[in-house]
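Note that one protein chain is taken out, while the other chains of the complex remain in position.
Let's look at chain A:
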C-alpha cells in the first residue's frame, strides 16, 4: 500500500501540518499557530454557518495544536456540535477532541452526556462503541454518575454485539477505577463472571480485565470466576497453535488472554476444589514444560509472548507458595534465564527470583545461583540490570552467605553508579546488622561503608552503628580502636568524624592505655578534623571534648584552652558558641563528681527496629521490601540489641521500651513522642542533642534540663489550649459526604491503637504516601484531637476527605465531630484536622477513621482506628492506703474484677512502668501496696452519663530471669465492662 492517508483526508490540515514542520524556529512556529488560531476563531465566530466538514477540519487543527503542547481555550462547543452529526467521521473527530481536551465546564458536560446518551441508545454498534470509548477515555465522575447504571446493562444484554460488549467491559472498568462507589455490580455479578465463557475470545479478553479489578475489591462475590478461569486457561494451554486462529500470536495461543487469566487467579488462594486445583497444576506444568521445548519461531515476538505467559505462571506459583515442586522448577527455569543472551530475560529473571527467594521452599534453590548473580552485578552493562542483581543478592542473603554477599556489595560500591549508591549503602547496612554474628565484623563493615561511600551514608546508618556500639559492651573497645585507626587517614569522610567523635567521646578510655592512642593523641586527632567539618559535626565534636574532660582529667587544660579561644567562644554560630560557653563553664565550676554524673556514659538506646529498613522501603516504593522482611528485620534487630542477651543492664534497655517501636520511628527515638525520656535526668544525655536536627524531640523529654533540648516541638503542634473551644460548638457539617464503601480497617490498626493507650501524641500511621500525626488532649468527658496529615510525595493529593464513623453501639456512646479538612494536600505539605470528642457513656470499641484521596489516578482508601480509648477520660484520684483497700474490698463481686497474667514484653523498669501508668490517666499511689514492687492506681472515668471509679494493681515478678518475667494485672471498677476493657488495653502495654 502506498503512503496514503486513508479515509477522510483533510487537505487543509495536511497543509497546516506541513507548514508547522517547515518552520525554522520555535518563534516561527508560534507565529504560524497564532495565525491559524486567529483564522479558526474568526471562522467559528463568523456569520456564515460552517458545514460539518469545515467544522471537523478546524476542530482537528485545534487538536493538533493542542497536542503540540499549546493551550487551547476554544472550540469545545464546535466539537460538541460534531458529536451529534450523523456523519461518522465528524462524530469521530468530535469524540476525539472531547476525549483529549475534556473540560469540566458543566454546561458542556451536560451536552456531551446528552450526545453520548443518544449514541448509546442508537443501536448502531459503531456509534455505541465511539460513545463508550469516549466515556472510557474521559472517565470523569460526571460521566460515571450519568452512565455507570446503563453500561452493565449493555454489557450483559443478550443482543449486544461483541465489539460493543468489549468496549462496555473496559469502559466500566475505567469508571470503576475512578468512581468505585458509583459502579454497582450487584445483580450483574454472575452474568459478568460468565463472560469468561463467552465464545468470542475478544469479549473474554476485555471482560477479564474488568473481572480481575472487581475481584480484587470483592473477592468473595466473584470467587466463582476461579474455576471458569482455570478451565478457560486449560483449553488455551492445551490447544494447538493454529486452533485459535487470529488469537494466536507468533505461534503462541492467546498470550494476552493467558496472562490475564493467570493474573486473575493471583487474586485468590489456591482453588479448594481438588479437581480444579489438579487441572490448574497441570496447566502450570504444561507452561513450564513448553519453556523447555525448542522455539517454533526465531522471532523475538514468539519468545516474548511465550515467556510472558511463563513469567505470569511463575508469579502465580509464587503467589500460591504451596507447591514445592513447582517452586523449585520455576527457580531452575529462572536460573537458565539468568544466563540468557536476551538482556530483557536476564532482567526479568533477576526480578522474579527476588520474590522466589522469600519462599521457604525455594530459598535454598535460589541461593545456588549466587555466583551467577554476583557475576551479573559485576559484568552487566545496563545499570537497571545491575540494580536487579543487587536486589536479588539482598533477597537471597542469609546467615550462611552474608559475609560473601556483603563483601561483594561493598566492593561493587566502589564503582557503582551514583544513582543506586544510596540504596546499596542502606542494603549493606541492613544485611551487616541483620546477620552480624560477631560485632567487630559489623563495625568493620559500616566503617568501610563510610570510607567507600561516605556521601551516600545517610544519617540513619551512622546513628545505627552508634546505637549498636553503645548497646553492646563487647564491641566498644574494638569500635574505638577501629574508628581511631580510620580517622588517621589523611582525608576521611565527615560521617567518619561524626562516628569517631561520638565513639571516642564515649569509649576513648578503652584504648587510652596504648601510648599510640593516648588521650591527647585521640584529642589531637579529632581536633585536626574540626576545622574541615560542618557546624553540626563541630557541635558533636565539642560534646565529645567535654566528655574527654570527664574521661581524661589530664586533657582538661588543653581542651579548656580550645574552648576558650575566640573561634569557639565567640563563634558566630549561636549553637557552637553556646556549647563552647556552657562546656567551658561546666568544666571550670563543676566538681569531679558532678562532672562524672552529668557526663556519664550514654545509657543503652531503646531496643527498636532498624529505621534503615523503613528508609529503604520508602526509597524503593511499595512491594520492594516485603512485610515479611520487615518482620524479620524486627526479629533480628531485636536479637542484635536484645535485652535478653544483656541481663546485666536490662533495666536501661527496658527504660527505652516506653516508646513502642514503630517502623517509622527514627533511630534515637526523638521523632516519635515517647511518654518519658529514655534516659533518667542524671544520665546526662548531653550527647543526645547532636541528633536533634533529626526531628522534634518528645515533648515529655523535658526531664532533661540541657539547654539544647528545649523547644523542639514541631511548629505545627500548637500549644494553645486545646480545649478552649468545646466540642459542642462545631457548627460545620462533617467535611465530606459519607462515601459508600470505606475500606475495612487496616490489619495493623489495632496495633497502632495500642501505641496510644498510654500516650496522646505521636505518629498514628505512616505509609509510602501519607503520614498521620496525632496530638490530643482530654478534660473531663471531652477531648480534642488534632490530626496532621502529611503528604510524603511530591504530587498533590486531591479529593482528600476523611470521615469518622462509630460502628454499632459506639454511636450512642461517643459523640465525634470532625472539622472540615482541605480537600487538596500539596506535595510535601501537611494539613491539620480537628476532631472533637465527647464521651457520653462507657465504650469499648474505637471509632473508625476513613481517609480517601486520589494520588495520581488511584483512589487511596484506608481506614484506621482513632486512638480514643475509655482510659482517656480518666481523672486521677489520690487516696490513702486505707481508703484504697477499703474501696478495693467493696468492689469484690466477680464481675467487677478483671485479671490477666501475662509475660513481660519489655524489660521491667520501674520508671517506665510508672510513666506508663501515669500515661494511662490514673493517679499512681505511692506507699499503698505493702509490697514496694507493686503498683496501684486509682482514677475515675468521666462520661456524660456517669462516673466510673476504677482501681488498678500491677504486680511484677521482677526477680525472675529475663524471659520469664510476668505481670499480674488486676482491675476493679464499679462497672464490669470497664474493668474488662481496661484490662485488655493495658495487657498490651508492658
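In this text, contacts are C-beta pairs under 8 Å (C-beta built on N, C-alpha and C of every residue); 3 or more make two chains touch, one makes a residue touch a chain; residues count from 1.
Operating definition for what follows: contacts and distances are computed from a predicted model.
Tell me the UniProt protein name of the chain this structure doesn't show, selecting from "UDP-arabinopyranose mutase 5", "Prefoldin subunit 3", "AP complex subunit sigma" or "Transmembrane channel-like protein".
"AP complex subunit sigma"
One chain is left out of this view; which of A:178, A:495, A:571 or A:922 touches it in the full complex?
Touches the omitted chain: A:178.
Which of these, A:67, A:157, A:535 or A:829, touches the one chain of the complex that we don't see?
A:67
Can you tell me which of A:75, A:152, A:180 or A:255 touches the chain that was removed from the display?
Considering the complete complex, A:255 is the one touching the chain left out.
Which residue among A:14, A:489 or A:960 touches the omitted chain?
A:14
Kindly state which of the options A:96, A:128, A:835 or A:969 is in contact with the chain not pictured.
Checking the options A:96, A:128, A:835 or A:969, the one contacting the hidden chain is A:96.
Which parts of chain A face the unshown chain closely enough to count as touching?
1-11, 14, 17-18, 21-22, 53, 60, 63-64, 67, 69, 87-89, 92-93, 96, 100, 126, 129, 132-133, 136-137, 139-140, 163, 166-167, 170-171, 173-174, 177-178, 201-202, 205-206, 209, 245-247, 249, 254-257, 259-260, 263, 266, 301, 304-305, 307-308, 311-312, 315, 343-344, 346-348, 381-382, 384-385, 387, 621-623, 768, 795, 854, 856-858
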